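First the structure, then my questions, so here it is.
Here the complex is missing a single protein chain, while all its other protein chains stay put.
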Amino acid sequence: MPTPEIEERTRIAKRIAREFNHSQQRMIINLGVGIPTMVANYIRSELVFIQAENGMLGVGRKAVETEIDPLLINAGREPVTQTPGCCYFDSAESFGMIRGGHVNATVIGAFQVDADGNIANWVIPNGRQLGVGGAMDLVSGAGQVIVAMIHRTGKGKPKIVRSCSLPVTGYGEADMIVTELAVFRFIDKKLTLVEIFPGVDLETLRRQTEADFEVSADLTEYLQ
Amino acid sequence: MPTPEIEERTRIAKRIAREFNHSQQRMIINLGVGIPTMVANYIRSELVFIQAENGMLGVGRKAVETEIDPLLINAGREPVTQTPGCCYFDSAESFGMIRGGHVNATVIGAFQVDADGNIANWVIPNGRQLGVGGAMDLVSGAGQVIVAMIHRTGKGKPKIVRSCSLPVTGYGEADMIVTELAVFRFIDKKLTLVEIFPGVDLETLRRQTEADFEVSADLTEYLQ
Amino acid sequence: MKHPSKIVGLQEAIGAVESGNRIMIGNFGMSGLPALLIQALVDSGAKDLTIISNDLGTPGKGLGRLLRNGQIKALVGNYYNWNPEVPEAYFSKKIDVTLLPQGTFAEAIRAGGVGIPAFFTPTGVGTDLAEGKETRVFNGRTCLLEKALYADVALIWAYRADALGNLTYYKTARNFNPLMAMAAKVTIVEVEEVLPAGALDPECIVTPHLYVDYIIERKPPHADA
Partner (left out) sequence: MKHPSKIVGLQEAIGAVESGNRIMIGNFGMSGLPALLIQALVDSGAKDLTIISNDLGTPGKGLGRLLRNGQIKALVGNYYNWNPEVPEAYFSKKIDVTLLPQGTFAEAIRAGGVGIPAFFTPTGVGTDLAEGKETRVFNGRTCLLEKALYADVALIWAYRADALGNLTYYKTARNFNPLMAMAAKVTIVEVEEVLPAGALDPECIVTPHLYVDYIIERKPPHADA
């Protein structure tokens, strides 16, 4: 039996994979560490290609046992496999794809997202972190920015906030937020609830969400 | 029997090739059209590699007959051959080499070079020319800029002038001028005669050279 | 969802071009020129085009046909002395021409592709081609500010494609083609041969498939079109 947390993380990953699996367009996507990486497990469409910013297009599934090649890793340093038609390139070419707008979507984790679509996901200023990775490049360069995160922190604090208190990675860049409770989209720049998980009522959701949000006229059940 | 003009052009090409053949350092060189291209015929050192700005390092000799491949050309659109260890790259990489200072020398033709090392070699404003090629990139980017040219124009006008009257390609970029009569170097930014061809006297040379020039204390016969 | 083929007919591909578009076309003289696509562009009759290319071929050949056919409003490029009809059209004010040093031209196309809107370069400072351009000194050297180039459509040539649209090139026919593939909204490539996905060495792919929208496979009867 999966733990509730694994079940929730899986739910988020599946919901985002569904987004890509339903695309009629070829999608080049980049997946951050954590829940975003899990999205790869549920991709079913041949139109979806995974880019890793350390220099690969066509990332396959995680490598296991004898497949492991320490020189073939994703940006989270996990050993991965390659898919037919994959290719390798240097880091300037890789971020050229991202900055140039050729990566259609990025799925990222976040510490906070606020009502203006600002994302804080690169540093908690606790004196122990020093690193930015590709986060700023991805949120500013990728077409769609999809935030994948558990709705609240481990201590129960809201992560969808009025205004980010942590250092911001990119301003107004979020397009979609998927948590275990709900799916939000930024529609006309307004944070809008579009799907809610069965059994979650709107009042509970509002309590767990610091930011005010609109409710879509087309609000549906969380798609699975 | 070669015509006097061919003999003079060959002399210039050989003199410049000598410069490269005597280098103890690996030399990456780029050769412009005309006399500069002829320099390749006299390269004897394995340390010298020819770069063509249309995307090749390791250009071989001119292609003849069955060797001709219309897709393998130098920047003057002449069919060429490849040498072992050659490689191909796109135009941005090619000019990255040039702009980045990785090409040690360029040999170029010129309409005029002046006493300040300014070079005019890209356009005669006669209403019939419209093109710059790689001239500006090469004179500003390459390590040594060697001008290869017949001493005067077909009409007998000096080409080594006080101040360029034609549109300038690069300011203060010339390092060496090789004509059929003499070799000049810019030493401490001063145009300096360093070699003179047997039978040419200094007075004649001064008459055919509009720019004033210093005479090196180490003036020698034109090296061949 | 199955991956649909990018391999299309010439008519469908060239339908991406509209009058008034900015079109990048890969070539260096006749090397690396997408000849079938250029023929199709001539046949399409699209007008008021801005052609962004190294040169414009020779009179009435290659890209030179677009000029004879009255389809060109403006050129952005490097070297037109191989086609005297270009200076003639420019000096008689029939077309606009923007000249760039070849390296600046190449870098500006790459910049357009990789999302760099402008860059500084020491090339061309003080020359006629620097007129009106901002200058700034870096590390003691004066540089010009140059802007990225973008296009609506790129027509390029490559040697081989795989079914996904990954591309490899051939000798000096590579030139501007991989750069232009990145800098246009729609990229159409003419190739000699299409292989199955996975047939090209992943270490040797020059243009990854995400830059390629349509593929035209040359057939021997058209090879010298």
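Just so it is clear, A, B and C label the chains in written order, and each chain counts residues from 1 on its own.
Note that a contact is a pair of C-beta atoms (placed from the backbone, for glycine too) under 8 Å apart; a residue touches a chain by one contact, two chains touch by 3 or more.
What you see is a predicted model; the values in this text were computed from it and never measured.
Per the touch definition above, the residue from A:Gly32, A:Gly85, A:Gly109 or A:Gly141 contacting the chain not shown is A:Gly141. Here one chain is not drawn; of A:Ile16, A:Ile98 or A:Ala174, the residue touching it is A:Ile98. As for the chain not pictured, it touches subunit C at residues 107, 111, 114-122, 136, 138-139, 141, 143, 147, 168-171, 201-204, 206. Contact between subunit B and the absent chain runs through residues 21, 23-24, 26, 28, 44-47, 49, 51, 57-58, 82, 84-89, 92, 95-103, 141. The omitted chain makes contact with subunit A at the following residues, 52-56, 69-75, 77, 82, 88-92, 94-96, 98-99, 123, 127-137, 140-141, 167-171.
By our rule, only the chains that are shown with their structure count from here on.
Per-chain Cα centroids separate subunit A from subunit C by 35 Å.
Between subunit A and subunit B the centroid-to-centroid distance comes to 56 Å (mean Cα coordinates, whole Å). The set of subunit B residues touching two or more other chains is empty.
Shared contact sites, meaning residues of subunit C that touch two or more other chains, fall at 110.
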